[in-house]
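Yeah, one chain of the complex is gone here, protein chain that is, but the others are all in their spots.
Lettered A, B and C in written order, each chain numbered from 1.
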Amino acid sequence: MSEIVKIGIIGTGRIGKLHGNNLAFAVPNAKLEAVADLYMNEEMRAWAQGLGVKKVYNNPAQIFNDPEIDAVFICSSSEAHADLIIQAAAAQKHIFCEKPLHTDATKIQSALNAVEKAGVKLQVGFVRRFDHNHKKVRDIVASGRLGKPHIIKVTSRDPEQQPMEYIRNSGGIFLDMTIHDFDMVRYLSGSEVTEVTAIGTVKIDDRISEFNDVDTAIVMLKFANGAIGVIENSRAARYGYDQRVEVHCDKGCVQDYNDLIDTAMISTKEGVYTEKPKWFFLERYNEAFIAEARDFVAIILQDTSPSVTGIDGLMPVLIAKAAQKSLQEGRTVNIAELT
Amino acid sequence: MSEIVKIGIIGTGRIGKLHGNNLAFAVPNAKLEAVADLYMNEEMRAWAQGLGVKKVYNNPAQIFNDPEIDAVFICSSSEAHADLIIQAAAAQKHIFCEKPLHTDATKIQSALNAVEKAGVKLQVGFVRRFDHNHKKVRDIVASGRLGKPHIIKVTSRDPEQQPMEYIRNSGGIFLDMTIHDFDMVRYLSGSEVTEVTAIGTVKIDDRISEFNDVDTAIVMLKFANGAIGVIENSRAARYGYDQRVEVHCDKGCVQDYNDLIDTAMISTKEGVYTEKPKWFFLERYNEAFIAEARDFVAIILQDTSPSVTGIDGLMPVLIAKAAQKSLQEGRTVNIAELT
Amino acid sequence: MSEIVKIGIIGTGRIGKLHGNNLAFAVPNAKLEAVADLYMNEEMRAWAQGLGVKKVYNNPAQIFNDPEIDAVFICSSSEAHADLIIQAAAAQKHIFCEKPLHTDATKIQSALNAVEKAGVKLQVGFVRRFDHNHKKVRDIVASGRLGKPHIIKVTSRDPEQQPMEYIRNSGGIFLDMTIHDFDMVRYLSGSEVTEVTAIGTVKIDDRISEFNDVDTAIVMLKFANGAIGVIENSRAARYGYDQRVEVHCDKGCVQDYNDLIDTAMISTKEGVYTEKPKWFFLERYNEAFIAEARDFVAIILQDTSPSVTGIDGLMPVLIAKAAQKSLQEGRTVNIAELT
Partner (left out) sequence: MSEIVKIGIIGTGRIGKLHGNNLAFAVPNAKLEAVADLYMNEEMRAWAQGLGVKKVYNNPAQIFNDPEIDAVFICSSSEAHADLIIQAAAAQKHIFCEKPLHTDATKIQSALNAVEKAGVKLQVGFVRRFDHNHKKVRDIVASGRLGKPHIIKVTSRDPEQQPMEYIRNSGGIFLDMTIHDFDMVRYLSGSEVTEVTAIGTVKIDDRISEFNDVDTAIVMLKFANGAIGVIENSRAARYGYDQRVEVHCDKGCVQDYNDLIDTAMISTKEGVYTEKPKWFFLERYNEAFIAEARDFVAIILQDTSPSVTGIDGLMPVLIAKAAQKSLQEGRTVNIAELT
């Protein structure tokens, strides 16, 4: 393979464009060669042209059939992920796939089998692993300098509720939002989740009740290594994207705080005012998306193992399913029940 | 009643002495009139003499029989609390009782009945309600300026494991440590706990397993007002007394941080070093113990209602029992099951 | 000498009462034996009675003549300090004297001579040396672990302007406010000031111009050990008592921050709000005043050298005089010019 990885993006919605911009401008060894979207339109074409992309397709197959393309970024709707992985693997393309791999574990397993058989690389888009703060916390834990982990804690709140149409089709809070946190606790603990207990409530928008979902949730977890954990979610923090993790270990604790918009501090008779956390994932994880893309390209060029594997894509889906079951049945659910 | 409240302390161990010192030096309208301990010894006598206390007894009854005494501080072992409350009420003494009121809910109810019948005041020693940080958080929530609470979160870790002999007789982590946090979530949320789910693990000292206890625990809670909550405990933080609370509401979040030993910050090539949280409750809640005693004395002098009532003493015991049951049976426990 | 130091307070204004309360309640080995004030009144008498003090005088001589009294706290107006020190020394009383020793260096020198001749102990009331934050910064510097100091920086702002009548008689900002900071830079640097350059402006209250004073000032300093420093003052911070110090050394920097009223943090769409620094010296240096009094009593009981010596009392006055001269003449002033 040449020193440049030629990449095709499948799905040019918000997240596809984000990856496209990064590949065009911020990943030295990548070339954005083609983009495809089943609903390709003028606005997408203009965007691609602005990046100097000449191959603009309305069918992913055109990307799979292009022998010049080394790798694909799958950024389509979640339900299409697994099939697209299977097709990409068959076409011998390396694969970066956005989360979740699919909402059905059997479909995911088929996709992973296809990847293994084809011998291509598959990396899953759990971007928070590339965040400078969370990564540092995980590195401290993994180094062992604090001893073994006891408690894994994740606070994860969106700034404002997403549109109701989005939420309705999101698969529910655990598959949509918490799935990132399920990945994060596996990443931080270095261990597998064995048991899940979830509670939830609707405090932000009553319409959410109509489709049996919640907008505010807490999930307790047990890990194979004996640690315990807790994740806490809200669909509307109001003050920005609240993304904090904490791991308490034998010898002490490591935690991170939000990156703020700026550090200015105003002190008056009324009190001290500082800025809010960065607003949402585009702001907070901007650098992490770039690091993630660079990492994937380096893995291809150096022929090393993916940083976020197919199993890393599968497990959070199982945990999310267990959390849904726990919420519905009001009991602790063992992950083994799902497999 | 005169402008001075004359007080007798029952039980002059660590916590009794702490209250005695505060009453002698830091509560303007209080006079420490007498102390009693079933195991009165030379060291306790010397301490009492140092405070100018002339009535030093080895039987609480001597305090109850002393017509000069207006109020008692019950600081004996937990099992004696309920009986001493009943005796104090019968003697028409106002009562400050350390937590927990008792480990048996029926005994507590008898004590509360006796207090009600006697018409004396009973205040329970949940000192954290008087901490400047936690109180501020609660006041913000209670003011309604952030709207209704969604999530109540408490992090509560002791600096080092207490002696194994103490833990063995403590009634377990939920009745010993978490009971303070159960009170705190009621205080912060302004609502009653309805359901409890607890998980736990032994990560600090394996001997704790021998008496069916855990040293690391997470408890999820549902409240009558629809909020949900989580408490997280460790018997050994190692870096001091970690005491943080957080309430997420309609319009945002209010949280507090630990008071640190000092604010000095050292920046070198190796990083930035600051001090740890204050070591344990004597350091962190020093001012709160004084505020608590002043509050009790003011309540007597002004004939107002106790800030921390008998029900406030009862409910955390019930929640603790529910948490124990949840841990043992691996399921969510409804508080109604306990009553 | 017995195990108890019997103390008389001379001058029972705001600062005299503060010391009196601390000696009565918070210094185990001290007994507040007498108080004297040339303008003794009913309110002062009631205060003394409340502390159980029986000897209430309207003439300091009565304290000097009382053979039961071991030590005095001189808390009168500044102009009387030096003479009272001389009288106290003649009466063989140990002396704690509030700052400044006097505004006239010759008078100070006479007082120091009297103290030396009498062989009594003299400690000067530079209370900030006993603050937990500043002391930690100084201890880090003194330990040498950061190498030699390069830059000494002090930010010192009062919350609100004092009454104009007070300011008029204060001796000017350098003798009234900055004198504490001149002591602080000596304490932090472990070195003597050699040169002073001051600038100032009137930004808060124009009436201050009438008596040739400023309300906002910056003073640059050179030290005998080659370090340089800067102090910055305002008579009206508005947001509380801003008291921060910073020392940059060979290997890095140590600084402290203000103690805040509480640690609660409120996050909303409008931003993040936290509390102000503690309001003024009574709040911020409350513990330091107690530590200072305990230290003085321990020095007498253990017959050790004072922590804040007569020279420590003299030097800041000289530096203040140099700063005044620098401001008036628009040039750098060498401390040697003053001596």
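Heads up, the rule we're going with is that a residue touches a chain if its C-beta (ideal position, glycine included) is under 8 Å from a C-beta of that chain, and two chains touch if they have at least 3 such contacts.
Here the structure is a predicted model, which means the values were calculated and not measured.
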For the chain not shown, which residue from C:228, C:301 or C:338 touches it across the whole complex? C:228
Hidden partner chain, touching residue among A:70, A:256, A:292 or A:312: A:256
Looking at the whole complex, which of C:4, C:105 or C:199 touches the chain that is not displayed? C:199
Interface with the undisplayed chain - residues on chain A: 25-26, 132-133, 135-137, 140, 146, 251-259, 261-269, 275
For the chain that got dropped from the picture, name the residues of chain C it touches. 148, 150-151, 153, 157, 195, 197, 199-201, 203-204, 216-218, 220, 222, 226-230, 232, 234, 237-239, 242, 248, 250-253, 330-332
Name, in rising order, the residues on chain B that touch the hidden chain in the full complex. 237-240, 242, 260, 267-269, 271-277
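In this section, only the chains that are shown with their structure count from here on.
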Starting from the mean Cα coordinates of chain A and chain C, work out the distance between those two points in Å. 58
Using Cα averages as centroids, what's the distance between chain B and chain C in whole Å? 39
Chain centre separation (chain A, chain B; CA means) in Å: 42
Residues of chain C touching 2+ other chains? 267-269, 275
